[in-house]
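Every protein chain but one is kept in place in this view of the complex.
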Amino acid sequence: MNKIWNYIKNWFIEMGSPPLFFKWSSKILPWLLFISISVFIVGLLWGLFYSPTDYKQGDVYRIIYIHVPSAILGQSIFMFMAICGFITMVWRVKISGMLLKSAAPIGASFTLIALLTGSIWGKPTWGTWWVWDARLTSTLILFFIYAAIIGLHSSIDDKTKADRAISIVSLVGIAIIPIIKKSVDWWQTLHQPSTFSLTSAPSMTPDMYQPLLLCFLGFYLIFALLLTMNLRAEVVVREKNRSWVSKQFLDLER
Amino acid sequence: MIEQISAIINMDGNGLYVWSCLFILFFIIGINFYLPNRKLKKIYKENKAKGQ
Amino acid sequence: MKSNIYNWFFLILRRDLLMASRRSATYITPLIFFLIVISFFPIALSPDQDFLRSLAPGVIWIAALLSSLLAIETIFSEDFRDGTLDEFFISNDPSFVLVFAKVLCHWLVTGFPILLASIISSLILYLPVSSLFPMICSLILGTFFMSLLGAIGAALSLGKSAILSAIIVLPFSIPTLLMGTAAVSSAIDYQDYSGFLLIMGAMLAIGVPGLCLLTVEAILLNYE
Partner (left out) sequence: MLPKLKVSNLSCSRADNQLFDDLNFEVHPGQNIEIIGSNGSGKTTLLRILLGLIDIGDGDMEWLDNENNYNNFRSVDCFYQGHSLGIKNLLSAQENLRLSSYSFGVSEEKILSSLNRVGINNHSLFASEMSVGQKKRISIARWLLKDFGIYFVDEPFSALDDQASNLIVEIIEELNAKGSSFVITGHRPSEITSNQITLDHEV
């Protein structure tokens, strides 16, 4: 058991060594680009054009194909960051710190998308741009946490140190975010009986549900693509004075 | 044909909301695409300048 | 003579309390800040009694949150600057005890005066007497948790601007804020508030070991 574990760890460390990572990610990047973008586009097209109209909300419910996957993705990315943070703290694996750092702006972006689309969706359904709905509120707080992590990282000059600093914050975050979600839910029922909730409103039929699943897949693939691209940039920026970087670029030119 | 397209774009008067959501999605993902590539290009240029 | 954890804990607690007693600003400034923030709300909004009563739990809690957060900003910075923190970390005693002792001392010095001031502010904001007990209980649990969270923020932003640590800590303080205000407002409405206090207690029980350990890691980062 221990042997297998060590094997996995060493493999992870080896694959994560910056020059090697840059090499293999260059190979898979075109494939990832093709697959992720095609699944993403197909999912959106299916959801936005071919799925049936909701009888209650009309066509505006189609925002669900953008809003819900990005909201879920915003939370999943934080989970991912906490795992990376744990690896960074315990085993001091360099690449996991860089992964953590590169995932943060993507997570913030998807959380922002969820916030903006949620607020746009609110306009026709609630009549206002913003309602202190439990889901929207906890998404807003999640966005603040992402912003804090990005701000903290940029304020520390030594980037390896900054990685470990944000891994501490992400570990605190992953413990507190469920409590935040639960307490915001509670707060909502305390102050105003929930009249209308965004996601449970349309009664989903299978032909509404299937494109949503495809959208989920597409969003996750897009995340993988953006993460790979961000990580490549991060790796190169941090090691720009090493010899392998200029060598890689020479290879690309040939 | 044109009526069909305009019906899709209009979406019973809700089109503006849906399309602006789609625009936000592509805009923010586009920024995320652009930034790392710009960083890579910058380093690439620096390396080129160093090599010459 | 061999030192044990209790000796060490009480040594640091005694040392910090002694130093705080010699510099009155440590316990007076958060208190004054708290009272100033509280008094701004009636001035800015309305002196109407019913209106203020409905606002009071939130106002008291926000003021307590901000003043304990601002005060904890310097918890490690002085020790870090004059080198005593190095000495403590070099010694063989567990450093999370050090963090816990410092946080506890800080809470005794700043959180406790705020508790007293909250009783005064409950008078000027027309809170009913029945809600005084849950308010004090929730403030005890909540400000201590905030001190623990603030210690992490202070350790991460040692030598940097205070606003950075506020940005890190404030989003995490939301459950405390919600539970605290919920406890006080349900007491105003004669409802059961024990559930909120229990959850705050549970958060504190998990937070003491977890956050102290992470704070140690955050302080050690500054030595690299």
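Letters are used for the chains, namely A, B and C, taken in the order the chains are written, and counting of residues starts over at 1 for each.
We take it that a residue touches a chain if its C-beta (ideal position, glycine included) is under 8 Å from a C-beta of that chain, and two chains touch if they have at least 3 such contacts.
Just so it is clear, the model here is predicted, and its values are computed rather than measured.
When the whole complex is considered, the residue among C:Thr84, C:Ser130 or C:Ser194 that touches the unshown chain is C:Thr84. The omitted chain makes contact with just one of the residues A:Ser26, A:Thr53, A:Ser76 or A:Thr160: A:Thr160.
Of the residues in subunit C, those that touch the hidden partner chain are 1, 3, 7-8, 11, 15, 18-19, 22-23, 81-84, 86-87, 89-93, 220, 223-224.
What we mean here is this: only the chains that are shown with their structure count from here on.
Here the spacing of subunit B and subunit C, counted between their Cα centres, is 45 Å. Measuring from the averaged C-alpha position of subunit A to that of subunit C gives a distance of 32 Å. Shared interface positions of subunit C, defined as residues touching 2 or more other chains, are absent.
Residues of subunit B touching subunit A in their complex: 8, 11-12, 14-15, 17-18, 20-22, 24-25, 28-29, 31-33, 35-37, 39-40, 43-44, 46-48, 50-51. By the touch criterion given at the top, residues 89, 141, 144-145, 147-148, 151-152, 155, 158, 161, 164-165, 168-169, 171-173, 175-176, 179-180, 182-184, 186-187, 190 of subunit A touch subunit C in their complex. Touching subunit A in their complex are the following residues of subunit C: 149, 152, 156-157, 160, 164, 167-168, 170-172, 174-175, 178-179, 182, 185-186, 199, 203, 206, 210-211, 214, 217-218, 221, 224.
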